[in-house]
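Notes to accompany the following structure.
Missing here is one protein chain; the remaining ones are kept as they sit in the complex.
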Amino acid sequence: MSVKTSLTLLVIAALALSTVVFLQKPAEEESSPQRLRFVSLAWQEQALATNKAIVAAWNAGHPEMPVEYVQGTWSSIHDYLITAFETGDVPDVFHYESSVIVDFAIRGYLADLASLISPEMKQDILATAWAAVTRINGEITGVPFLLESLVVLYNKDLFAQAQIEPPTMAQPWTWQELRQAALKLTKDNDDDGAIEQWGAAFGLRNSANMIMNLSIAFGGSFFKKAGPKYLVQVGAGEKELLNTLTDMLYYDHSAAPAGVGQSGASLIPGFFSGKYAMLVGIGAWARQQLVENAPAGFRWGVIPPLKAVTQNSGISAQTLSIPQKSKRQAEAMAFIEFMLSPTNMAKLAQSDWMIPARQSCLALPAFQNHDDGWDVVTASARFLSTGPWLGAPGYTEWKSRVANPILQELFANRLTVEEAARRIEIESNIVLSRYQRRDAPW
Amino acid sequence: MSLIKSKPLLFPIAAHAALALYVIVLVLPLLWLLATSFKPTPEIYSGHPTFLPKQFSLAHYAGVLQEENILRSMWNSLAVGLLSTVAVALIALPAAYALARFKSAANHLVLGWILTSQIFPAILIMIPLYVVLRSLKLTDSLAGLTLVYVVWALPFVLWMLHGYLKGIPVELEEAAMIDGATRSQTLYRVLLPLLMPAVGAAMLFAFISAWNEFFFALVLMKSPSAVTLQVELARFTGMEGQARTGPLAAASVIATIPSVILFGVIQKWFSSGLLAGAMKN
Partner (left out) sequence: MLVLLLSVVPLLRGIYLGFTDYRLGDAIQFNGLDNYAQMAGDIYFWQSFRTGFLFTIIVTAAQVALRLGLALLLNLKLRFTAIHGVLMLAPWAMPPIIRGIVWRQLYDPDAGALNAMLLDLGWISQPINWLASFQLAIPAVIVASVWGEIPKAAVFLLAGLKSIPADLYEAARLDGANARQAFRHVTLPMLKPVMAAIVSLTFMWNFNTFGLVWVLTQGGPGGLTRLPMLAAYEEAFRYGYVGYAAAIGNVMVVIIALVLLMYLRLQLRERVA
């Protein structure tokens, strides 16, 4: 066709399409003036289905205040929320994570839920979970409902092959025992100098979160409160885990170097193919990926939390929060109570493969069965505790400016643990002092 | 063209080979995406990827097309894209002409604006922009998004077109005007045919910018029914950089097609435009 024809066609198409589409918009506005907007971050297949079902159930029972379900994504939710908060067009309920919403609360974006939460829910949800969302001044930033737990996944067949007995809840492994098992499981099958099977793999791409949560077992917490200020100190407890990991990587050669630049979940294909016998420090939610995508006949299990000084690890909860600027806070809370009723919370936790925050849910048989490691994961809930860094101003910047980059260099073997420790301390103070310059509530 | 005749045999072969190499490198990732979209999920997650699917499956496409909002968001993106493309072309052409031919103080201001708007981080003007749009009641509306994209694409298109215009000798217009044509007639009858490739490129640019844009759409479009395709696509990704790779690949292939079709259409404009009879003496 000639130039003129194609040009005319384009213009016509544009006008036609836009009239059709643009005209549709106003009609929507009229139909539901009163509605709650709920932004959810569910993305795994089962979780998506459960979320939508719950919303549909609410809508059926509450036609005068329907919930509009908006699917957000983990990678873009932060920008979405920040611009929403700043411009005032906020959702009424949003799903996010306990460590990040602290920042929002500090900036005054969130409604204080302390007065809105029913006593029943307050009672039933674990005290540690509440601790993760309560600020020093008593303000509650969100309702925790899914608890994150870092677990170790292992390949049952490879364990059997190497004649290793997996640990049980009654007799957990120490980190030393993990190291030994990893050594046994590392094999160079065809003697070509290259290792085909690695005993363990750690996803160390942005490892600050994992390191901090796991270091609690060693008694190390990195952050210490000195009066009103926060200090970062890297002492013996903090260094132990770092030493163990670097030893496994570069001394034992039992941990795969490929894990250094990857996140835990991207190691899953290697896990399936038998390249990695154990995946350490991976989120419990990843089990859904295993169940959905594993090749037929693949047998895997979950190892109980490893013991150092204790078996404790840092808690991280997924939460539902209400923005301060929402005009329907009471109704929003009613929806949250509905969505996080014992039955519904159980469904949500199961479909997202995470630990429910309600004690009544934890006792349910679904969370106690041995298949797919539910019993181990649920039992690990009692080892969750809050780290002192929650609520520290500047934690986000510290993580991405100081912790992650230095840890990346450490695990790439460009620094020794001592050098890394020193650098972390020095740079932490530079970064944190920025937040302590003003005497605002930051 | 006469350039080829100087080296009869070697040149075309070398040229063919070079072009083929370019195309292979440029297209390979897209082909990989295409291949992935046809692989069943367990194969995608196996540790040893091969290029061609071992098993051919249309499951991902079926799944994607069933997800409610995908088609809706495609319509939205298409409408916004096409409309902003046409609008940009209509506005930019006369404006670029004015910029290139009329010397005035405003020129420097415009150039300054062009430069600044291209360099200053877009994300930082997001919030003031939103506030302005809200006072115009244009947030959460496709019309508002279209306007934003038009304004967004203008600086680049303006600059490009004005560059081409500068490259066309003024004598052409003078000749036409001596023959009695007005300025606008000159613009549309004489210059436009010469500029067709440039205008085509500009429209392509406007469309693809609008079609591929993510951030503004994410922030401006709040209702699920108003969402554009890119924002919808992002929903296939999850935590820690994981993604539902199969459906994502299928959806991405679908998302890539309109741009390719548009170029196929606009392609013709590139072969016209040579000044066969331009030099009317």
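Per-chain numbering from 1; labels A and B assigned in written order.
Throughout what follows, contacts are C-beta pairs under 8 Å (C-beta built on N, C-alpha and C of every residue); 3 or more make two chains touch, one makes a residue touch a chain.
It should be emphasised that the depicted structure is a prediction, and the values quoted were computed from it without experimental measurement.
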Selected from A:E177, A:E409 or A:E425 as touching the chain missing from the view: A:E409
Residue among A:V67, A:V260, A:I355 or A:I424 that touches the chain left out of view: A:V260
Which residue of A:W43, A:W74, A:Y109 or A:F335 touches the chain not shown here: A:Y109
In subunit B, positions touching the absent partner: 1-4, 6-7, 12, 15-16, 18-20, 22-23, 25-27, 29-30, 32-33, 45-51, 113, 115-125, 128-129, 132-133, 136, 147-148, 151-152, 154-156, 159-160, 163-164, 166-168, 194-195, 197-198, 200-201, 204-205, 208, 211-212, 214, 230, 233-234, 237, 241, 243, 245, 248, 252, 255-256, 259-260, 263-264, 267, 270, 273-276, 278-279
Touch list for subunit A against the chain that is not drawn: 78-79, 82, 85-86, 103, 106-109, 194, 205-206, 257-258, 260-262, 266-267, 269-270, 275, 394, 396-397, 400-401, 404-406, 408-409, 412, 414, 440, 442
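Note that in this section only the chains that are shown with their structure count from here on.
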Averaged-CA centre spacing for the pair subunit B and subunit A, given as whole angstrom: 37
Subunit B-touching residues of subunit A, taken from the complex the two chains share: 1-3, 6, 9-11, 13-15, 17-18, 20-22, 24-25, 28, 37, 43-45, 68-71, 73-76, 79-80, 83-84, 86-87, 89, 203, 263-266, 268-270, 272-275, 283, 285, 289, 292-295
In the complex, subunit B residues that touch subunit A: 41-42, 44-48, 75-76, 78-80, 82-83, 85-86, 123, 126-127, 130-131, 134, 139-143, 146, 196, 203, 214-215, 218-219, 222-226, 231, 234-242, 244, 265-266, 268-269, 272
